[in-house]
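Remarks on the structure that follows.
Removed: one protein chain of the complex. Kept in place: all other protein chains.
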Amino acid sequence: MNLLDNFKNPQLCQKLLHSIQNELDGELRFMEVCGTHTVAIFRSGIRSLLTDKVIHLSGPGCPVCVTHDSEVAAFLDLAQKNAIIATFGDLMRVPGPDKKSLKAAQAEGARITIVYSPFEALKLAQDNPHDQVVFLGVGFETTTPTIAATINMAAEQKITNFSVLCLHKLVPPALKALAGDPDIGVHAFLLPGHVSAIIGIEPYNFLATKHGIPAVVAGFEPVDILQALHLFVTMRREEKAEVVNAYTRVVANAGNPKAKEMVDKIFTPTDALWRGIGTIPESGLRIKDQYADFDAMRVFDLTLRDVPEIKGCRCGDVLKGKLAPHGCPLFGTACTPAAPVGPCMVSTEGSCAAYYKYQI
Amino acid sequence: MTTDRILLDYGSGGKASHRLIGQLFLKYLGNEILDKLDDAALLHISGPISVSTDSFTVDPIFFPGGDIGSLAVHGTVNDVAMLGARPRYLTCGFILEEGLPMADLERIVESMGRAAQEAQVYIVTGDTKVVPRGAVDKIFINTTGIGEVFVANPPSGHKARPGDAILINGFVGDHGLAILSQREGLTFEAPVASDCASLNHLVVHLLETIPDIHVLRDPTRGGLATTLSEIAGQSDVECRIFENSIPIRPEVSGGCSFLGLDPLYLANEGKFICILPQEYAAQALAIMQANPLGQHAVCIGEVRQEHKGKVVLETPLGGTRLMDMLEGEQLPRIC
Partner (left out) sequence: MCLAIPMEILRIDGQDAEVQVGGVRQMIRLDVISEDPEVGDYVIVHAGFALNRIDKEEALATLKLFEEGLNIELT
């Protein structure tokens, strides 16, 4: 769509960069909480064009990275149980407590299929009526409506061999935990455009009203990101703290009511463990009792094992923006994408992995 | 042929094997050397030789723009040519799965015959094994190619020098996407076809005309990004690439966006990177663009010395970032 190409326009980007540079007084430490933003900032070259005064921090924005070791152990256990595991490609290389991954399990004979959509996993169950098919449900609020709709379909069609291992997490509770941390030192939050397309703007208002931190909901094109940074500069100069929707072509302030309804129908919030951070209250989702037949935890009688802490891992500090990836003593030596120690290196959207892959 | 499927008998060396050789392989691949059917081929080659071997296990075995057979010929012909050689001869080993439809095998062998003719190479010796159902996936092919090196200073991955121009002969990612789209059931208004082709005639023309070519390499597995990383490492230089100049078809961009993939890491089977002194770049591009396999040839970057061993991408915004080698195969993603 030619209209949308304008959001990549290099001249417009240059003008926004100049405005940011000219109008910024002092330092701007901004944090994004979306792996897609992390990658977009690096890949577009924006990161290399920002001056020293604009500091890009990556928060816990990668749902794969923050999947807890105990949850990884649970889905690796499932791989041993002769079910067909359907998963997004993102989870294939995540190492479990004993360093094994789904890829390794596949090499040992586990039946694992990469799918692009949870709907494909449901079709897999319909095509293989004598097998149990389990879909690994990972992702934030952008993804949960698609899994909710799939479970809904499975229930309506009375499919008996399909279930979901629900590993979903929620962004606003994580933001609450970050914003509430007195050491956080973040001047502004770049908010995830597609999560916001689902949940709307209201869940973020506390950032401005309670903590006085400006926040902008932004898309993922270079212009979207630079516009958000310019808005941060303006709000800082004017000493204003607001939550601004700058992605109005996709995000309605009220979000997507149909998607929210679908999620509320199937899931209910629950406490969740975030790798590198610990428990955040009401930050995860659990499949409601009336859909227990589609809850892999119950179907397979799984429990989350206790897993020992990773020694020497500083991911907690990196995820909270207190430590830059190259500041971690393990970065690039003991901890690399080939042999990741902690969550920030696990997925290509993790802050350390993105840094390793894209930073010159 | 007396059966419509490959049976174990066809690999046992007896009458069935000989029927297969006579009625299928010699029919499409025959020449004065192969027709002799001795245990080895007698070749007359002098001077330095370029030799390369590759095994082909692609799935699906038939795809838009080619098949495992044509790929097995073009792939090895190209590797031999990249060393500054005229490819002359190929060997060919087949491992066939019991139950493979004879019609599929015939189609593949016919395709190999055509590819060999296009490349002007002879298949001079071969081998056929048949293994029980399930021991291989339909058909695996190994080809080894032999060529005569005719340049005094053969191109090599170690020879890229600061100041060199980096050229490519056309669109990247076509082959990788053609394969994946078959597997994933994507449909296209106009199908993306593999670019699978023998590049030797074009490469030989370049080598005969331009006195100093530093590197020639085809970006197959791992794609453009991986091959440039290898060269940057081998030559201990920086490959600076201008993202805007990399030719990618809209269908390949579109298909990759569906699948969460990056076209710069997808395989190419009819493309080569040419790294040479800047002074010869215009002439090389003219030669490539005059050839059907190089119509969209373009300069995509230059060799520098700041970030040794690395590939640096200059983005359309004018920023920079690293273009790293992948850890393993590229996987589709939602994040």
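Order as written gives the chain letters A and B; numbering starts at 1 within each chain.
The working rule: contacts are C-beta pairs under 8 Å (C-beta built on N, C-alpha and C of every residue); 3 or more make two chains touch, one makes a residue touch a chain.
Note that this is a predicted model, so its numbers are computed, not measured.
Novice: For the chain that's been dropped from view, list the shown partners it touches.
Specialist: Answer for the hidden chain's contacts among shown chains: A, B.
Novice: Among A:A259, A:L273, A:C313 or A:C335, which residue is in touch with the absent chain?
Specialist: Final answer for the missing-chain contact: A:A259.
Novice: Per the definition of touch given earlier, which of A:R47, A:H68, A:K176 or A:H194 contacts the omitted chain?
Specialist: Spelled out, the listed residue whose C-beta touches the missing chain is A:H194.
Novice: Name every residue on subunit A in touch with the hidden partner chain.
Specialist: Per the touch rule, subunit A residues meeting the hidden chain are 1, 3-4, 6, 9, 11-12, 15-16, 19, 34-37, 61-64, 88, 116-120, 139-140, 142-143, 145-146, 148-149, 152-153, 192-195, 197-198, 220, 223, 227, 246, 248-252, 256-259, 262, 349.
Novice: Contact with the hidden chain only, please: which subunit B residues?
Specialist: Residues of subunit B in touch with the missing chain: 181, 186-190, 249-255, 257-258, 260, 333-335.
Keep in mind that, in the parts below, only the chains that are shown with their structure count from here on.
Novice: Would you mind pulling out the distance in Å between where the CA atoms of subunit A average out and where those of subunit B do?
Specialist: A distance of 38 Å separates the two centres.
Novice: Would you pull the subunit B residues touching subunit A in the complex into a rising list?
Specialist: Listed in rising order, the residues are 184, 258-260, 307, 310, 312-322, 324, 327-328, 331-335.
Novice: In their shared complex, at which residues does subunit A touch subunit B?
Specialist: Touching subunit B: residues 8, 10, 13-14, 35-36, 42-49, 62-64, 88-90, 92-93, 103, 114, 116, 139, 143, 222, 337-338, 347-349, 356-360 of subunit A.
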